[in-house]
Every structure is written in C-alpha cells, then in structure tokens.
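Excluded from the complex is one protein chain; the other protein chains are retained at their positions.
After this line comes chain A, so read on.
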Amino acid sequence: MGPPLGPSQWGSRLGAPPPLPAVCGGAACEPGLPVGMAAIAATAGRLLRLRAAGAEGQWCRLRGAGLQAASAAGDAAQRRHVAHFTFQPDPEPQEYGQTQKMNLFQAITSALDNSLAKDPTAVIFGEDVAFGGVFRCTVGLRDKYGKDRVFNTPLCEQGIVGFGIGIAVTGATAIAEIQFADYIFPAFDQIVNEAAKYRYRSGDLFNCGSLTIRAPWGCVGHGALYHSQSPEAFFAHCPGIKVVVPRSPFQAKGLLLSCIEDRNPCIFFEPKILYRAAVEQVPVEPYNIPLSQAEVIQEGSDVTLVAWGTQVHVIREVASMAQEKLGVSCEVIDLRTILPWDVDTVCKSVIKTGRLLISHEAPLTGGFASEISSTVQEECFLNLEAPISRVCGYDTPFPHIFEPFYIPDKWKCYDALRKMINY
C-alpha cells in the first residue's frame, strides 16, 4: 500500500503522466512488477506444479526456493503477489504521429479526452468518475470539459445503463462507466433487452448506437469473487451489441475510440490488472483500430493460440516456452472483439496449423472458448490434428485465496499444448 494521497495529488492534466501511487476508493491494483519478477514467478510456478503432491508443506518450500528476493518476514501469505503474466509491450507505432509513454488507464483517459474534444455531444458518467474514477481513467476530464459533460451518478447500475440508453437514443454520445464488470449484472436487462434490441424493434427508427459502456474486467491478484470476473460470455450471447477487450494501452485507445464511434451499443472491458502494469508508447492523437478484427501477433505453423485481454500475454509466454522447449512454432492471436468475432482469421490459422488452444480466465462451461471451439470444428473439422483445447478458469466462483490455483496460468496452457502436440 502506498502512502495516502491528498486531493491535490490526483487529477494532473493530461500531458505529464502522473506518478503511480495507491488508488482511492474500491480495489487497489497492484503496482506493475519489474520484469525480474518473471523469473521468480517462473520458479514459483514450477515449484507449484512439481510439489503439488506435498501441498501442505508447499508454501514453506515456495518461500525457500524462489523468493529470497522478497522480504525475510517469513510468512507465506505475503509472497502471493507475483503476477501470473509479464506484460509485453508492442513496438512503438510509427504511423499515428507523436507518441507518449502511457499505461492503460492513461491511454483510456487519452481516448476519452480525444472523444470529448471531437464530439461536443459526448458525456461521461458513472460512479465516482468526476474525481477521476477509482482507476483514474477519467482524471482531469471534468476540469477540462465541465461538470455537465463528466458527472457522477448515484449507486445504481441499472439506472446508469438505462439512462445511457436514453441519452444515446436522442443522438448524443453516452460513455457510461460501470465501476467493476462484476457489478454489471443489475444492468443486464437494460443491455440485453433494451440496448441490444432498440434498432431492431423500432425498425431502425431509433437506435442507441452511440452508447458505450466501459468496465474494469478480469483478475487482479486479490479481487476475490466480486472484483475479478470476466463476464464477456454472458454478453456474447446477445445479438445487437459489441463486446471488446484490449490487451494493451495502444490497443485500448484505438479500440475504445472505435467503440465510441461505432453505431452500435458497445461494451468495452478493460483488464484492470493492466491499468498500471502495462506501459507502452501510445499516440497522442486519436486513431482507430477496427472492431471485429483479430490480430495475429506472432506467426507460427504448428499450433494456434487464441486469447484476449491479459491472457494474451500469458499465451505469448507459452508460445516462447513451446519454441524453446519443444521446438513448436505457435501462432498467437489476440481476438480483440468478442462479439462479433473474427471467424476468418482464426479459421485460416487453424487450417494452417491444425491445432487450436483457446484460453480465458472466465469459467470453462459456457465460456467464450466454447463458441470458438464449436465454430472452428464446424469450419475446419478435417484440418484438425487434435481436439481443440480450452484452458480456462474452473467452474467455481472466482476464489479469494485460491486465485493462483484458479487462473489458467502458463503452466496449465503449456501442459495442454504439450498434450495436443503429442495427441
């Protein structure tokens, strides 16, 4: 925990990235870990796997083996904040003009800033957005654009989304924030029954296409049941909306701008663990990354790995492990848009490699991997060399202290990949 902040230490104007102190309000994101921790994490992960049988003493061994770098207080509970991934920044983009070093929440702020500047009807609202938001995504915007355009709502998710639909129906651009994706469920009816169906049921007389809902998403290391969920699969089942999950600051800004400008209601899930952990060069000017287009991050010939959000960084590491240890060449795909998803890119890749592994934090049953799996086996059945592998969270509520066991870390993915190769 960092030192407490006074109000003057928040809300720096866009321009100089503020330092990275503790967050006020809801959850605190763990500050980004230096890359050196990856080695420690690897050792810890290996120990976890190998020593599973002697689990009672496992924590003691963990303490001894890989983690001397941490403090010598000797309590296993303090060790548990090694991240399960290492963020891999993309190279600096050249084609969008001047770039600036930004982390994920700063990239979001930049996108929102660009939107409010470009579109005079754009408004941002949600719980605690006025002071900057519990994840600092809206810092400085109220000062810059006024309290009529950036304002707080009371604690009422259903009301927030319904209200946003109303704004959007009149033609203004509504950017609603749900404080955590876990809280989106009171608004589920509004999203699924109202927002998604507005254009269809009114025969295109009305629509709420200028609505975008943003929500922090995914595991964060200590979020437990209600601050860690990944609900994209619930919304994937709903024609009429778009669901988007970025993996990095550069992707986030471009995708968010595309969502805001898209003529359909969009849900934009932001991986909260990356808010501070992910830092890269992001263009200052607005730019768009097209929706419904998956990105092949790394080309390969033997296995296709598909993920979105934080999990992309996990499978990237799995790909390099596979190359190093097994000589297997992996094609890594970031799906980016969950609904409507880019069937062509994934299928083309599977036709080439013959093997597919999909990974997400959300529970296995009914998770979005099942949709991808089902479609790919329909389209590419004869090209498959092995059953499609899904490495996902367990079918339980997102656990509190069992999080390290729950998440589909690189060891589970690597294990599944190996089985697929040897099928």
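The rule is simple: a contact is a pair of C-beta atoms (placed from the backbone, for glycine too) under 8 Å apart; a residue touches a chain by one contact, two chains touch by 3 or more; residues count from 1.
Going forward, contacts and distances are computed from a predicted model.
*Asks:* Can you pick, from "Small ribosomal subunit protein mS29", "Glutathione reductase", "Auxin-responsive protein" or "Pyruvate dehydrogenase E1 component subunit alpha", the UniProt protein name of the chain not displayed?
*Replies:* "Pyruvate dehydrogenase E1 component subunit alpha"
*Asks:* Would you indicate which residue among A:200, A:402 or A:423 is in contact with the undisplayed chain?
*Replies:* Considering the complete complex, A:402 is the one touching the chain left out.
*Asks:* For a quick check of understanding: of A:166, A:186, A:340 or A:366, which residue touches the chain that isn't displayed?
*Replies:* Reading the full complex, the residue touching the unseen chain is A:186.
*Asks:* Which one, A:87, A:198 or A:411, makes contact with the chain that was left out?
*Replies:* Per the contact definition at the top, the residue touching the missing chain is A:411.
*Asks:* Can you list where chain A touches the absent chain?
*Replies:* 1, 4-7, 10, 22-28, 48-49, 51-53, 55-56, 58-59, 75-78, 80-81, 127-128, 131, 152, 154-156, 158-159, 182-183, 185-186, 222-227, 364-365, 389-391, 394-396, 399-402, 405-406, 408, 411-413, 415-416, 419
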